[in-house]
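Take a look at this one; I'll ask things after.
Rather than the whole complex, this shows some of its chains in their spots.
Note that the chains take the letters A, B, C and D in the order they are written out, and that residue 1 is the start of every chain.
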Amino acid sequence: MMPDLGKYAVAVLSSYGVTLALLAALVALTLWQGRRVKRQLEEVESRQGQSQGKHDG
Amino acid sequence: MELVVNTLAVARGGLTVLEGVSFVLAPGAALILRGPNGVGKTTLLRTLAGLQPAVAGTVSVPPESLTYAAHADGLKAVLTVEENLQFWAAIHGVGGVTEAMAQMNLTDLRARRAANLSAGQKRRLGLARLLVTGRPVWVLDEPTVSLDVASVALFAGVVRAHLAGGGMALIATHIDLGLAEAAVLDLGPYKAKAPVAPGGFDEAFT
Amino acid sequence: MTALLIRDLRLAFRAGGGFGLGLAFFLLVAVLVPLGVGPEGATLARIAPGILWVGALLACLLSLDRIFALDFEDGSLDLLATSPIPLEGVVAIKALAHWLVTGLPLTLAAPVLGVLLNLPGPGYLWLVASLAVGTPALSVIGAFGAALTVGIKRGGLLLSLLVLPLYVPTLIFGAEVVKRGATGAGVSVPLLLLAGITAGAVALLPFAAAAAIRVNLR
Amino acid sequence: MSLWEYANPKKFMQVSARVLPVVIGLAGVSLTVGLIWGFFLTPDDFRQGSTVKIIFIHVPTAMMAINAWVMMLVASLIWLVRRHHVSALAARAAAPVGLTFTAIALVTGAFWGQPMWGTWWAWDPRLTAFLILALFYLGYMALWQAVDDPDTAADLTAVLCMVGSVFAVLSRYAVKFWNQGLHQDSTILKVGEADPIAPAYYVPLVVCIIGFVLLFVALVLLRTRTEIRARRLSALLARERLA
């Protein structure tokens, strides 16, 4: 399955590796921040008892 | 030549703190703003001075007729009393430095560098600056902080003379200035009811 | 306007005002680099144009936070903003004062430091010329950066971060002029580009800086 | 109903909630297809060997790094002119995404440059402008961080964004201005001219480009939603304190 990358294997594999790692970090950060802020917001809204209905998405 | 404030609302830190403030200041009149700490006096005065935008309402005043004096006096520590005043006089294109020093009892200190003044002396210098702007409307935020009793009386006299010359003054203060003739506006009733964040961030997203 | 210029110059020359310190920093960079890099003449001669320009740029950079921050802290900027002088004029005057206090002395002192770094003979003329043409851009760009960060306490490093990328083109062409001049090659293209950057910066950035100050004063 | 209604936070939350799943799905599909196709199913180039596979990452991310700045510029201008808070927040939300893409393009370019040019890095005009763009991303984010008042921060960063656009433009067109340096000129858009890119690489590359565009859109939407919620959160907290 694995293609033969020849003498450039290191360059190609590290490129793909770094890319996937950076993208994964960015996505994880985005989701984590999103969850955290959403949770805090819901907490405050319920505390203030004024959230009219459920949140979208 | 009048300062007309009409249903003004002002915000600090993205929240409206005062709303519905209206008053008219005619030549020769002074208005004293009162209100507990944090009600929004400083915010209101900065808005009037044009340093920050109003949330709602209007301020109508001829351009370049206002001058503002706040806690920070705009003094340069390494310049002398006289040099400090001369600079502001030159910026506004008017003279009167010597008389201003005489009026605020600074003549003896004229060659002293501002860094070497006491808190009250600095304040007197900051107030003397008003006299060399040639502007008719004075907007003052707690002008008598650090002043002793004699200096407060001196300053009240200066304000009175300014009013007599057709000037106007808007003064936020917690202490009594001895300006009996001035009207008083208590800002307490104008406190914004439910402060609303701009941009619709306050309405619930259902 | 002249009153403002005179005041700024006076403040710079009074005790603690910072005149001469930019110069001193420039000198120190010119001294430190041979210490760090080692004393071989050929290497030094090769890197001299670049290092001199980098040194001038850093010396400029370090004094930028004085342009507006002092006036902001003591309330003068509020008062200047409500004064009859347009804020664009204030920015331009302050950039000019900064140049007179920093850029001009650097330009005049550069040849002396060239000796320390073993700059080749024909380079001296072009060193002075490129600095004379380029340092005004450094002051104006710096004033823009200082205006952006004026509300931030000790924003010195943030200021550097914002301003340095903008300094890069000036640096590249300035150093290029000196490098070509030192080897006797033609310098007109980079010199013209340098002049172009300066002209553009002087014409446009005061407006951007005045807008930034207005925002920061709110 | 005018277009500007989408700049209302509430409206934006509603619409983005509906659009997001679709965008995320499409982005996932096209990225998976494109990258797998590019990595496993393309032949080696006769000159570049297997390094040609880097193209499927390098080119889309480099393009999106610049496009992200352009998008931030547009959003900033909308904020400055119409003062719609959502567009300012969208610009803020896009910056970390753009920075990540820039970093990826820099790293993959360096890994590609080592075998192709014999060096990790060269001070060629396009590369230099691109590095400055990366620094601008950093400065832009640092400025957002450093200013407390959200409107002030939005205004200041918008001004910075306008100035930084010079370098976004340069990193795309510097090659044309100077006509020197190692890095190649645009070839992607010149299909049909002489020396076009071989179709065996072209098709998966286009799929990858689409994938990265969609990924960018998805991430920006997600992050903008977070920023909006954070603004609402701070507004509610402030109201609570003042009450």
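Just so it is clear, contacts are C-beta pairs under 8 Å (C-beta built on N, C-alpha and C of every residue); 3 or more make two chains touch, one makes a residue touch a chain.
As the structure is a computational prediction, the values presented were derived from the model and not from experiment.
Enquirer: If each chain type is represented by one copy, what are the copy counts across the full complex here?
Expert: Only one copy per chain type is drawn, but the file holds A x1, B x2, C x2, D x1.
In this text, only the chains that are shown with their structure count from here on.
Enquirer: Give, as an integer number of Å, the spacing between the C-alpha centres of chain C and chain B.
Expert: Whole-Å distance between the two chain centres: 37.
Enquirer: Could you put a whole-Å number on the gap between the CA centroids of chain C and chain D?
Expert: 32
Enquirer: Just curious, how far off is chain B from chain A if you go by their C-alpha centres, in Å?
Expert: Whole-Å distance between the two chain centres: 51.
Enquirer: Identify all positions of chain D at which a residue touches two or more other chains, and write them in rising order.
Expert: 13-14, 149, 151, 232, 236
Enquirer: By the touch rule stated above, which residues of chain A touch at least two different other chains?
Expert: Correct list: 45, 56.
Enquirer: Hey, which residues of chain A end up touching chain D in the complex?
Expert: 1, 3-9, 11-12, 14-16, 18-19, 22-23, 25-27, 29-31, 33-34, 37-38, 40-41, 44-45, 47-48, 56-57
Enquirer: Can you list the residues on chain C that touch chain B in the complex?
Expert: The touching residues are 2-4, 7, 10-11, 14-17, 71, 73-76, 78-85, 217-218.
Enquirer: Could you please specify the touching residues of chain C with respect to chain D in the complex?
Expert: 144, 148-149, 151-152, 155, 158, 161-162, 164-166, 168, 172, 208, 211-212, 215-216, 218
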